[in-house]
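I have placed the structure first, in the form of structure tokens, so that the comments after it can refer back to it.
A single protein chain has been removed from this complex, and every other one stays in its place.
Going in written order, the chains are labelled A and B, and every chain counts its residues from 1.
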Amino acid sequence: MPSSILAVRGLTKRFEGLVALSDLSFELERGEILGLIGPNGAGKTTLVSVISGTLRPDDGELTFEDHNLKHLPAYRRARLGIARTFQITRPFPGLTVLDNVAVGALFGTGAGTRELPRARALAHEKLDFVGLAHRADQRADALGGPDRKRLELAKSLAMSPQLLLLDEVMAGLTLVEIESVIAIIRRVREQGVSILIIEHVMKAIKSLSDRLLVLHHGQKIADGAPQQVLDDPQVVEAYLGRRRT
Amino acid sequence: MSLLGQILVNGILLGGLYALMALGLALVWGVLNIVNLAHGALIMLGAYVCYYLFTELNLDPFAALPLTMLTLFVFGYLLQRFVLNLVIRAPMFNTLLITFGIDVVLTYLAQISFSADYRTINPTYAGSNFALFGATVPTVRLLAFVVALALTCLLWLFLARTRLGRAIRATAQNLVAARLYGVEPRRIYALTFGLGAALAGAAGGLYGVVSQVNPYIGGSLTAKSFAIAIIGGLENPLGVVVGGLFLGIVESLTSLYIGPTYADVASFGILVLVLIVRPTGLLGRTT
Partner (left out) sequence: MTRPMLWGAAGGTLMILAAVPWIASPTLIQFGISTLLLATLAQSWNIIGGYAGYASFGNSVFYGLGSYGTAIAMVQWHLPFGVGLALGAVLAVAFAVLLGLLVLRLRGHYFAIATLALAEVMIAIFSNLDIAGRNIGLVLPLLRGDALFYEMSLGLLALSTLAIAWIARSRFGFGLISIRENEEAAAVMGVNTTLYKVLAFALSGFFCALAGGIHAYWITFLDPVSAFDIGLNVKMIIMSVFGGPGSILGPVVGAVLLSGVSEILSTEISSLAGLFFGVVIVTAVVFMPRGLADLGRRYKKVGWHYFADNVRAHRL
């Protein structure tokens, strides 16, 4: 069994007139938390969409646990164990919070269940885990911003994934809420899940990540230990621009 | 001229009228995002207004068109402002249902008011023909084609060159931004719908001259307008013209070479094909 759970090689994605991802290659180790940072428009969400199957790449190889993801539709990747959260949350508005999460338990990987009562029980566990159990019976569209992020997380966890792709789960949270989500993510990793996390909250991603990957204009410009990467002049320039003397 | 040539000319003339029919639908769809299932009923009403102006006031049907358009404009404006506006922020399916309800109401009101008899608008020159590039064309069809094309050009100029036209286009593209620029959306929406209704009314008046009218023609005219708008493509305003001409020619050719009862199979079959293969229409960009 290879040590990397996800291998990306030469990934390229073009939109009309814009190259979102350009010959990107990296690996995600089993049990690792890999942080993905970069200025806005760097291609981070596009990368997550390509891995989860929402978008098709124009070129490149994607391997997950020995499976070539190339022609697999999104739902098959979910069954294999890839889960993602959406940057702009996508709850099922007409369903209760509990049932939103139950969908994940019913359909994710085979580790869930096909029975509705059991799925609801599993959903309750996940809601407890993210601290949203008190809202289980509310309609999902009645939730406020931070709670919606927690719901996204609970839905993905209910799928019993091996690889979790988190897209800005901490946007708009207070410092206290951020600490709480950091703790939750650490506990998820302890359960053996590998995580790719996109985040703009530097403090959070620095403390969580084992490794940082920096994207700029769809290309990888740095890859390594967090402090080392953040000190890299190329990275600083990408975020802040060139220093004028 | 060969038979094929005659058929092509017929098809093009028919196509011009088709384009006008679909124009109002496409405008309302593009700006208000309303899929108007009552569009055919508006065409039907336009035909009846024109008919009664012709029989009661002895107005030449082409001269009566402006008045017909004005009547339908006012009707459309009020309909949007006080009825359709109530569901405009609801899921699109609701506008489908409500416009269907309106279609039912208008059809039955027409049946009660005008009876189910077929009517035609028959000006004195109705039977005369015109020689066009060697083909024989009924005068009224040629006149209808010219008027249809003229109105289409006028609409294009209106949207491109006038302040109000630009406001309408702005609202279509970005409601929030348009509001920030001082555009009053309710007025714009009602105006646009009124405009769409006026165009439908004109199409109806012309339709009444070249064909027969009764309260029930709305349904198939709506379907046909959809076909034209989608086949031509909703993104480009020229699309409706292309769609109309395309469909007019296809129907004429099908009638000749396969049989008149197959004309509808051709139009709607092509619509389904377009939706499956190239939903943005003949002129749209492939995403």
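As a convention for this text, a contact is a pair of C-beta atoms (placed from the backbone, for glycine too) under 8 Å apart; a residue touches a chain by one contact, two chains touch by 3 or more.
What you see is a predicted model, and the numbers here were worked out from it, not measured in a lab.
Colleague: One chain isn't shown here. Among B:Leu4, B:Ala63 or B:Val272, which residue touches it?
Modeller: Answering carefully, the residue with contact to the hidden chain is B:Val272.
Colleague: Out of A:Leu116, A:Ala142 or A:Ala225, which residue would touch the omitted chain in the full complex?
Modeller: In the full complex, the listed residue that touches the missing chain is A:Leu116.
Colleague: In the complete assembly, which of A:Arg90, A:His200 or A:His217 touches the absent chain?
Modeller: Of these options, the touching residue for the absent chain is A:Arg90.
Colleague: One chain isn't shown here. Among B:Gln111, B:Gln173 or B:Gln212, which residue touches it?
Modeller: B:Gln111
Colleague: Please output the residues of chain A touching the missing chain, sorted low to high.
Modeller: On the side of chain A, residues 52-54, 73-75, 77-79, 83-84, 86, 90-95, 99, 102-104, 106-109, 114-116, 119, 155, 159 touch the unshown chain.
Colleague: Residue-wise, where is chain B in contact with the chain that is not depicted?
Modeller: 35, 83, 85-90, 92-94, 96-98, 100-105, 107-109, 111-112, 185-186, 189, 219-220, 223, 226-227, 230, 259, 261-262, 264-265, 268-269, 271-272, 275-276, 279
Everything that follows uses one rule, which is that only the chains that are shown with their structure count from here on.
Colleague: Centroid from C-alpha atoms only, then distance chain A to chain B, rounded to Å. What do you get?
Modeller: So the centroids are 49 Å from each other.
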